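A short worksheet on the structure shown next.
Yeah, one chain of the complex is gone here, protein chain that is, but the others are all in their spots.
Chain naming follows the written order as A, B and C, and within any one chain the residues start at number 1.
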Amino acid sequence: MDIIDQGQGTLFADPDPDKAREFFRAKNRKMENKVMNLKDAITKYVHDGDYLAIGGFGANRTPVAACHEIVRQGRKNMGFAGHTATHDMEILSAGEIYNRLDVAYVVGLEARGLSPCSRSYLESGKVKVTEWTNYSLTARLKAAAMGVPYVPIRNIMGTDTLKYSAAKTTKCPYTGKKVVLMPALYPDVSIIHVHEADVFGNSKFRGIAVSDLDLANATRRLIITTERLIRHDEITINPSLTRIPYILVDAVCEVPFGAYPGTMPYEYFSDEDHLREWMAVEKDHEKFKEFLSRNIFDCKDHDEYIARNGGPKKMRELRAKELLLHKEV
Amino acid sequence: MDIIDQGQGTLFADPDPDKAREFFRAKNRKMENKVMNLKDAITKYVHDGDYLAIGGFGANRTPVAACHEIVRQGRKNMGFAGHTATHDMEILSAGEIYNRLDVAYVVGLEARGLSPCSRSYLESGKVKVTEWTNYSLTARLKAAAMGVPYVPIRNIMGTDTLKYSAAKTTKCPYTGKKVVLMPALYPDVSIIHVHEADVFGNSKFRGIAVSDLDLANATRRLIITTERLIRHDEITINPSLTRIPYILVDAVCEVPFGAYPGTMPYEYFSDEDHLREWMAVEKDHEKFKEFLSRNIFDCKDHDEYIARNGGPKKMRELRAKELLLHKEV
Amino acid sequence: MTEYTEIEMMICVAARELENGATVGVGTGAPCAASMLAQKTSAPDLVIIFEAGGICPELPEMPISVGDSRTFYKAAMAGSMGDTMEACSRGLVDYTFLGGAQIDMYGNLNSTIIGTDHQKPKVRLPGSGGANDFASFCWRMMVITPQDKRRFVEKLDFRTTPGWLEGGNSRDESGLPLGSGPYKIITNMAVMDFEPETKRMRVISINQGYSLTDVQENCGFELLTASNMVETLPPQENELHILREEVDPYRYVIGR
Partner (left out) sequence: MTEYTEIEMMICVAARELENGATVGVGTGAPCAASMLAQKTSAPDLVIIFEAGGICPELPEMPISVGDSRTFYKAAMAGSMGDTMEACSRGLVDYTFLGGAQIDMYGNLNSTIIGTDHQKPKVRLPGSGGANDFASFCWRMMVITPQDKRRFVEKLDFRTTPGWLEGGNSRDESGLPLGSGPYKIITNMAVMDFEPETKRMRVISINQGYSLTDVQENCGFELLTASNMVETLPPQENELHILREEVDPYRYVIGR
């Protein structure tokens, strides 16, 4: 196969589908109770050096509690998929848990501005970076979900994004057109936050899926954090609503407000004050250390983090905001 | 790109994504009322010579009424995607509406047996056939949905299914593994039957999706037949349930029992007696002609077909069967 | 002695091959009956997957179609064909049962045409459907089929679905996923596997009432025989009871 062009970036995850198949062959298929606390799930399934991917979209339906726990447990040398990684990236950068990064969108928090912490970590030279785009990473997950080594798409050609990626340009044998091959991305472990899951891991969520369906398929190990556990018969009564089937899931952790301070659609809006506080405090090393102690290291769990940041009253306010109740006058 | 192996079958649809893009560029994007009767929709959007694909799965959530109307209007020389085509294929074969066929699964009605009519039409030599598999056709639709000329998968290698397909085997430049490239399939027109749609074409259905989400994206023109029209605000109140967005849709036709005599999940089970009658009567040319007159050519529309085959009482029986009410004792 | 029919025999033998906690991609008929029987006997945690999208249903009765509403009744998920086939392609599905009009000594199957002219066949059969997909992707492919010379042929009229291809290493070299392939062939007369080096079909057990000669005489190619060939354990009382009373009370499959 003639390679017309290729990126010089490093491929941080092996796209070989047969190696992935060997892993999936050994994966448990039984519908068993997988409920555990988040601490144990992170201990058991997230290891130093693993390649990690995070569901949701930056600060939307993002498993923030899991990101805190990863930092609290001090994971290091991980690979990370920066697939519109905003507040999740900010947390993981604070812990310097990764040293290999696939970039689509990083260091920014969209309209909110940039994270000084994420930014200086990436400017430090401590992180090996390969460039992609949001859709490129989606396509890489799709290739893994399909159990193939790559899928062809039609972006990034002609840019430095290709040059610093690990993609390859070839010619389509049907049309003679150039396509760029996105190598399959099989993360070692991923975490997805959902509205509802049963004890086996059958999961439902509302709102946009972002890339989570392909991510759930692509990842070797999957931790689900859920706002609520539900009875299994709430799954089986309408299996059309299942977004992630139990067979993909290794652990189910019930974490109410698990996406806070991000948005959980139909549940609570993002806490913009707290997100601003994060970005502001990052500018002062000492203050940031103190802030991280208060909000992550000295918190036993996410319940305590919520309690320290306004507790039930704040959650009710964010719910009202999410539901746009201020418009109902 | 080195071709290791390739099928000798004919490609019945152009996989060129730029030609598809030109079509989609001109496609109406406005959220307009697209309700029309089925007769007009078939007249307007299904043309002699077009490449046709049918949603659902054989006799499950299949737009049977639309298949009847195509035969009633006497379409000819069409291409057809035989993607687990069972009762739909049987109807279309009775009308000899196609002369080019991509085969995944045809002539059979699964556990029910074979259709003599479909079979003899394919044995007549009047139909040009290219071989695929169910997943190959799904992958071809996925490639079209993605706007790329092909996707690689890992089946059919080493078989005559590849030899009589139009697929090509190449080597993956990342892993050195062989993959078989499935050329994009952009049907000219497709019909999908759903439970509920608004007047713009935003559609919801329950149960398995089969390949209909990719099909809806891949096809140039799309007719939705729906059990019921619903108010637009039933879509917007929970847009997570929209399976097909209006922007893909050209016509919306309200056709209650539109999948009869097939199954519509949660609504009515298949009429096995009537399906058996179809297969039995096909063995006798004269009887079959008479049967087709009674059930298709002499019927004004699907309402009349339903009335001639048991009407409301039969529909209630099939609903009870679908809901397994006989088990509730 | 318990009475049983040959189809009951094959279903019971097939069911035993499915270990608890495995995944199986099935079609309608005997494969589905075997999987349901396994769930109700030795493999309560067997996970059934249908190609059209039904994942882990509680089958209330025998489905007529692999896409009918029974295939996702009380399921874990009513997904899509992509969901199922992608799961198979990723290696999440252990077993599949297939059939065909013809099978050769390497377990390749024909369900496309009888005759030699593809564009004008003597007999047009349904084609691959999901068979080639399942056989390409699932780890272990099994076949339940009557044993006769017209089915077990030296040369297929059309190789629809991959077995061990030309035997030896040919399957691994073909590009199909590594380590997958035909596993057991279950007929009314015997159970066969494949000799590990040549990948040729090999008799490993013979059903009550038949001899190796019967098996070979009803096969169009030379069969290998295992050194420790045994008699197939016939259907047991409890297997037959569950098959007849719970799995297929309306005799959709066992009444054929």
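As a convention for this text, a residue touches a chain if its C-beta (ideal position, glycine included) is under 8 Å from a C-beta of that chain, and two chains touch if they have at least 3 such contacts.
All values reported here derive from a predicted model rather than from experimental measurement.
For the omitted chain, the shown partners it touches in the full complex are A, B.
Checked against the full complex, the candidates A:213, A:251, A:296 or A:315 give a single residue touching the omitted chain, namely A:213. Among A:246, A:269 or A:305, only A:269 touches the chain left out of the display.
Touch with the chain that is not drawn comes from one residue among A:24, A:45, A:80 or A:105, which is A:105.
Within the complete assembly, A:164 is the residue of A:23, A:164 or A:288 that touches the hidden chain. Interface residues of chain A facing the missing partner chain: 56-60, 82, 84, 86, 103-108, 110-112, 114, 119, 122-125, 128-129, 131-136, 138, 142, 153-161, 164, 169, 177-180, 206-214, 263, 265-266, 269-270, 272, 322, 324, 327. Residues of chain B in contact with the chain left out of this view: 17-18, 20-25, 27-31, 144-148, 200, 202, 217, 235-237, 239-240, 242, 245-247.
One rule holds for everything that comes next: only the chains that are shown with their structure count from here on.
The touch graph of the protein chains shown is complete. Taking the mean of each chain's C-alpha atoms as its centre, the chain lying closest to the overall protein C-alpha centroid is B. Highest inter-chain contact count (C-beta pairs) belongs to B-C. With centres defined by CA atoms alone, the chain at the far end from chain B is A.
Chain A and chain C have centres, each the mean of its CA atoms, that are 40 Å apart. Rounded to whole angstrom units, the spacing between the C-alpha centres of chain A and chain B is 36. Those residues of chain C in touch with two or more other chains are numbered 72, 78-79, 89, 137, 177. Within chain B, contacts with two or more other chains are made by residues 153-154, 177, 179, 206-208.
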